[in-house]
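Mind having a look at this structure? Questions to follow.
Every protein chain but one is kept in place in this view of the complex.
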Amino acid sequence: MNAWLIAATVLLAGLVPLLVVCVRHSALDTLVALELASTITTLALLLLAQGYRRDPFFDLALVSSVLSFAGALTFARFLERWV
Amino acid sequence: MRTGRVRFWLSWWIVLFVLYLLLVFKTEPAEFVAGALAAALAATGATLVRERGDIRFSPGVGWLRMLPALAAEVVTGTVRLVPLVWRAARGERIRGRMRAIRFTGAGATDQESATRRALEKFLGSVAPNSFVVGFDERHDVVVVHQLEQTEEPPRVDWGAS
Partner (left out) sequence: MRDVVVAVLLTLGVATALLSCAGVLLMHDALDRLHFTAPASTLTPALFAAAVLVEEPLSSAGVKAVLVALVITITTPVLTHATARAARVRAHGRWKVESEELERVEDPR
């Protein structure tokens, strides 16, 4: 166990309040929580990559950051009018 | 026109080639060839999109001068969120509100105005305390949502520093 893995674990605990928001509130509140959760998980991947000294995990974090953006933007556009 | 197109393609190729090498972090000949080909493909795509003429985005280097002020606003804005979270945890209802601020050229269709609006939408939404909701062309106004009310309106013209 090193500082990076401890930081990743504590960071992932931050997903719990976001899950509460997703379950209890409206679609738009859920979207906001989802956007933040995507950022949190991307950053956790970054910390895990450094903690385990695995270079491919950095590529995972990079791909996750790009795809999270695309996914959340799609949701925002759909929630604007069609859902 | 042709020189401009070549210069544009070359600029993109250099940036993308360097990005590829940074991502693979190797200096083998095969990686150089792969990077050069991938960058050429992407640069060609960017040039073809630009040739359509739909989008013209050329902010100029002067916009970079606002970066230190923006970074400072991000840090101070985040620090200001701490007492807000504390007050909300104690049961107080924190409410943000919309503010309409005069913005000349909110409806103009020339390239410079469109670039300015796109950049202001982006830069006005970076710091925590406020974000841009939209521009109203008819009234030359930008609508911003602000969480903690400040006496002065939130900054909306980052290019005019």
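To keep things simple, chains are lettered A and B as they appear, and every chain counts its residues starting from 1.
Just so we're on the same page, a residue touches a chain if its C-beta (ideal position, glycine included) is under 8 Å from a C-beta of that chain, and two chains touch if they have at least 3 such contacts.
Here the structure is a predicted model, which is why all the values come from computation and not from measurement.
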**Per the touch definition above, residue among B:R5, B:R65 or B:R102 touching the missing chain** = B:R102
**Item:** Chain not shown, touching residues in chain B
**Value:** 22-23, 25, 74-75, 77-78, 81-82, 84-85, 88-89, 93-96, 98-103, 121-123, 125-134, 136, 139, 141, 143, 145, 147, 152-153, 155-157
**Request:** Quickly run down the residues of chain A that touch the omitted chain.
**Result:** 3-4, 7, 10-11, 13-15, 17-18, 20-21, 25-26, 28-29, 31-33, 35-36, 39-40, 42-43, 46-47, 49-50, 55, 58-59, 61-62, 65-66, 69, 72-73, 76-77, 79-81
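Following the convention adopted for this analysis, only the chains that are shown with their structure count from here on.
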**Message:** From the mean C-alpha coordinate of chain A to that of chain B, what's the distance rounded to whole Å?
**Reply:** 22
